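The complex is shown incomplete by one protein chain, all other protein chains being positioned as in the whole.
Labels run A, B and C following the written order; every chain starts at residue 1.
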Amino acid sequence: MKAVAEIQVIPIGVGVSVRKEVQRAHEIIKASGLKVQLHAYGTNVEGEIDDIFAAIKQVHETLHGDGTVARLSTAIKLGTRTDKEPSLDNKLF
Amino acid sequence: MKAVAEIQVIPIGVGVSVRKEVQRAHEIIKASGLKVQLHAYGTNVEGEIDDIFAAIKQVHETLHGDGTVARLSTAIKLGTRTDKEPSLDNKLF
Amino acid sequence: MKAVAEIQVIPIGVGVSVRKEVQRAHEIIKASGLKVQLHAYGTNVEGEIDDIFAAIKQVHETLHGDGTVARLSTAIKLGTRTDKEPSLDNKLF
Partner (left out) sequence: MKAVAEIQVIPIGVGVSVRKEVQRAHEIIKASGLKVQLHAYGTNVEGEIDDIFAAIKQVHETLHGDGTVARLSTAIKLGTRTDKEPSLDNKLF
């Protein structure tokens, strides 16, 4: 099932600046092969729902993996539809 | 990896009342075996991250499957941490 | 205009545990006079839209005011409708 999504990763416990960790999350999502569009409040993606979930899981595993980020709060918006193919470009006007 | 999450399913295109579809989504999540807590803005869950994603996917597949819901916008908040086991009860005070 | 809302306050830069600050945010919202329902992922409220916004602003001003929380990321879901009075209880089933 194809979907569009917005992924916003909030690292907790690394200090007031979270830039390094947020950038790393974006790079992981980008490397997943999903179509990505970065903006100030997250990364918008388009692709198979399984690939979207896999990319999110990989962000959590990777950022926790080296012990620098103890806590992650990720906000996801997930959109699917049956009347036409879900598309990021189609959501703009 | 264990996680906590909030799942809010918004059916689009079924009319102003979305109660029936939202209730159905909650029932699917509940039947998945995850620990669930219903509130006015969604279903909070606790369990394995793979099971959480599987439950969300099943909601989308099921609600789209019989042709009554053409569009779904789901808002998910996903929490993981390495300093202790993620827990819904632990998030309350 | 009456509305329902969910308010989730995420303090950034205070460490891995954010319980004290989240509890304080909830107490401020509760003291605002809005109808409140606490759950693991935030505080659901019901009342006038102006009072909801005022409560959120007060949370940010108060938590920033004493210098302990340098950064706040608040997620809000806001619901209004014209066919009937918005109500938290009505969103349950």
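The rule we apply is simple: contacts are C-beta pairs under 8 Å (C-beta built on N, C-alpha and C of every residue); 3 or more make two chains touch, one makes a residue touch a chain.
Here the structure is a predicted model, which means the values were calculated and not measured.
Trainee: Among B:K57, B:R71 or B:K91, which one touches the chain that has been omitted from the display?
Mentor: Selected residue, touching the omitted chain: B:R71.
Trainee: Even though one chain is hidden, which residues of chain C still touch it in the full complex?
Mentor: 1, 3, 13, 49-50, 53, 56-57, 60-61, 64, 67, 70-83
Trainee: Footprint of the hidden chain on chain B, which residues?
Mentor: Output for chain B: 10, 12-13, 15-16, 18, 70-71, 73, 75.
Trainee: Which residues does chain A use to touch the chain missing from this display?
Mentor: 4, 6, 8, 16, 19, 22-23, 26, 37-42, 44, 75, 77, 81, 83, 88-89, 91-93
Please note the rule applied: only the chains that are shown with their structure count from here on.
Trainee: At the place where copies chain A and chain B touch, is the share of residue numbers found on both sides over half (same) or under half (different)?
Mentor: Shared-number fraction above one half, so same.
Trainee: Which whole number of Å gives the spacing of the CA centres of chain B and chain C?
Mentor: 21
Trainee: What whole-number Å value describes the gap between the mean CA coordinates of chain A and chain C?
Mentor: 25
Trainee: Please list all residues of chain B that touch 2 or more other chains.
Mentor: 75, 77, 81, 83
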